[in-house]
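Yeah, one chain of the complex is gone here, protein chain that is, but the others are all in their spots.
Labels run A, B and C following the written order; every chain starts at residue 1.
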């Protein structure tokens, strides 16, 4: 007999598909206009205590406007699926200061780092303080958990995590394959309460296109009970219907559509604009000193009404033109 | 204790992922020109005894040229994933006549029927004779089996088939969810030896686009040990690289690329040409009488060298223009 | 115009059952006609999906196949079979329509074989997506001819689950909670299911049909709804839309 182990980490969300079915049954499926300002979307669809999913890949195609608005609206005790979260994680952990807890629990695959750019001092302080409950996973594990939820099944088996402390600190379980008798890891379905996804194009109903890698957003949108879309631009439903195979997220998954041009700034938006590395460095440096960071956040987030003003502070359309030239590999002007 | 049952049907293919990994490890991944005639592709990549997957959806976006060639080359003892197979099933069962066995085993989800067009008399004769070993599934079950194989895991859990004779005559197994204790069906991975998939566009390396529903072909191509692509047209690799998010099947899955304009005829090719209902009726009627069917097959398949000649016999480009007008909903000339 | 045939009646009755704002997984033929009619009458916001991957097409004509190009013509999305059936498994699809060779008192359906499975008298297509839809969607609707060889005591093969062998059986088998057959619409009557026994019961009779006639054409014992009503006949406007807009070439409703 092979002994089967269970991870010892907390399972933050109920993986039961019948529970989720009862919710999805009542979700709006008709084509209704869901366009609204980010402020309204966040106030309506993100509640204290909710568990969030963040689309894109950390600093690429992220819903910056919605993330900032969550900070501004001082949401509390949120959970997060931390599957390669980088700048998005930085933004959210900025809400964990002065004893306040924007984040209270995180499923971790990749946090506190910004890939080649280094580690976030503030996110590390927060994570090292022990104030956030955590459970360990991998990028693929979290992708599978979204996939299981999107499929309406309570788990998906995989062959990662086995034999490691990552498994031990997770809420996964070992199982035996009924066909091959091989040991597998069972990854429980993860249904976020709400996810924030930035896309290239959406119609007013929430039918979305993504012109690039989808990362896990096809599954994330389907797995989430509520979805806030921010989009570079709104396109006509006629346009969507002219090429239905280009639709990645269907409208019946979506609750709010917010038109936010340049909405992934300071992150990269494939084909549109590159990341603003200088601003990301400024953010990282500000984090070195708590007081300085407080001022930085006031200046860029708390003291501005919305993302458009933040963008203006960061250089506005001129800055975007620069980043656009970089993205498109245009020859630099001498 | 909940009692767990197993289906009693035969499991035709080994679901073990390590077995498949050894095969995939040796598969060619470099960008090599894989363009060849259908005749060569079938002779090189379809062996007697192989288990086949057929792309598209029965009479829509099917690889007719490859299916005919299999008949012409008198392949024997093939297996088939019968996941909504309609005209493709009709073509293959035409090889089961006069004591010959082109098909010897079939995983069944939907066979012998042509949807609204009725049932195939010949396919029914073959299936009622008992000469073909069968195992019962559903469309989604077979899609999951491809998905499991494509994912490199030995099974995927689902909530269909439970409580039915479909389950009893399958090779699925009941399992208990380790998280929710719910009963689930475990669907074993299905790695076909070779699959035949018709697409809108492919480059010479086998990077393919499908302009419409993908049915299960994204997973089928990944699950299959060898893949023969027939394509409406070959496009440049530059074109593929100009929009990499439109690629549905990557070249490393593909073994042969055959340029076959109108290659789904008499089936429907989305955006290109509608199905030739008159020819499908002619085929169905011919099946009523064994002798007449033999003559029909000689005329249209065995006595012609290739698909191009078949198309010519059926009305050639003039016929395609008609079907194209139908597909595009062009006003009929009076 | 108040002359109508049985298939027209069944389509009109089926269309009325579809709630506005709901979702339905349909096949070709009468189910598709019913969904299209519903969109033009009581359920303008009905979202139609097809198992092969089509979502919310603006159907220019009756599809011949649930995977032909009509099923995603100007649709919202053209996706995979898995995506459609997982949307059902996830609980987003309210209705599905099925048919079959045999149906029993619990709404279980056979579309696989007549006779012994291993030596069948007649081999039918099998489940296709029927078992999937009936397992995953909240409500299964059936449109079928009513005769004694079809409404049987014991199926030769249980392809697709209704209430299996009674109350709680679906849940015990592992199927999603609170799902199952809703209505069976035939050329004689509309039947539902008794809440306690989950057995088929007659709920309304078509014009000129008696309960006895329905029972005569049914091998198993039918229950009676506390109140058996008269099926509301197709209205002129329904028939006009069905004949002129939904099925102008009368592929489904016949001549």
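Definition applied: contacts are C-beta pairs under 8 Å (C-beta built on N, C-alpha and C of every residue); 3 or more make two chains touch, one makes a residue touch a chain.
Please read these numbers as outputs of a predicted model, since none were measured by experiment.
In the entire assembly, the chain absent from the figure touches the shown chains A, B. For the chain left out of this panel, the touching residue among A:57, A:245, A:265 or A:283 is A:57. Per the touch definition above, the residue from A:52, A:94, A:215 or A:297 contacting the chain not shown is A:215. Interface note for the absent chain: among A:65, A:103 or A:127, the touching residue is A:127. Checked against the full complex, the candidates A:117, A:243 or A:294 give a single residue touching the omitted chain, namely A:117. Against the chain not shown here, chain B presents residues 17-18, 20-25, 27-31, 149-153, 205, 207, 222, 240-242, 244-245, 247, 250-252.
In the full complex, the hidden chain is touched by chain A at residues 56-60, 82, 84, 86, 108-113, 115-117, 119, 124, 127-128, 130, 136-141, 143-144, 147, 158-166, 169, 174, 182-185, 212-216, 218-219, 268-271, 274-275, 277, 327, 329.
Following the convention adopted for this analysis, only the chains that are shown with their structure count from here on.
Across all inter-chain contacts, the pair with the most C-beta pairs is B-C.
Taking the mean of each chain's C-alpha atoms as its centre, the chain lying closest to the overall protein C-alpha centroid is B. One finds 28 Å separating the Cα centroids of chain B and chain C. With centres set at the average Cα position, the gap from chain A to chain C is 40 Å.
Mean C-alpha positions place chain A and chain B at a centre distance of 38 Å. Each of residues 54, 72, 78-79, 82, 89, 136, 176 in chain C touches at least two other chains.
Chain contacts: chain A has residues 17-18, 151-153, 245 touching two or more partner chains.
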